[in-house]
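Missing here is one protein chain; the remaining ones are kept as they sit in the complex.
What follows is chain A.
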Amino acid sequence: MDRELSFEEAIEELEEITNKMEKGEIPLEKSIELYEKAKKLIKFCEDKLSNVEKRIKELKKDENGNFYLKDIEEIDEESD
């Protein structure tokens, strides 16, 4: 299964591309390709940031020992 790129990896790749571009010495076609790639990565990150639906989940195990996530709606207002 193709794992989705993580935010961390996206930033790392951005950093890498920026370094390459700043160093120069790459063919023009390649630089256009890299620039397009970087723009896509930035867009990817911005999309992640604007995804603000509240997501609080509880990690649980079913009877077969498989993990699943259960949505948590509210946390009780009780102090420890």
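Quick note on the criterion: a contact is a pair of C-beta atoms (placed from the backbone, for glycine too) under 8 Å apart; a residue touches a chain by one contact, two chains touch by 3 or more; residues count from 1.
The definition used in the following text is that contacts and distances are computed from a predicted model.
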Message = I want to check something: the complex is missing a chain, and I'd like its UniProt protein name from "ABC transporter permease", "Germination protein, Ger(X)C family", "Chemotaxis protein CheA" or "Exodeoxyribonuclease 7 large subunit".
response = "Exodeoxyribonuclease 7 large subunit"
Request  = Determine and list the chain A residues touching the chain excluded from the picture.
outcome  = 6-8, 11, 14-15, 17-18, 21-22, 24, 26, 28, 31, 35, 38-39, 42, 45-46, 48-52, 54-59, 61, 67, 69, 72, 75-80
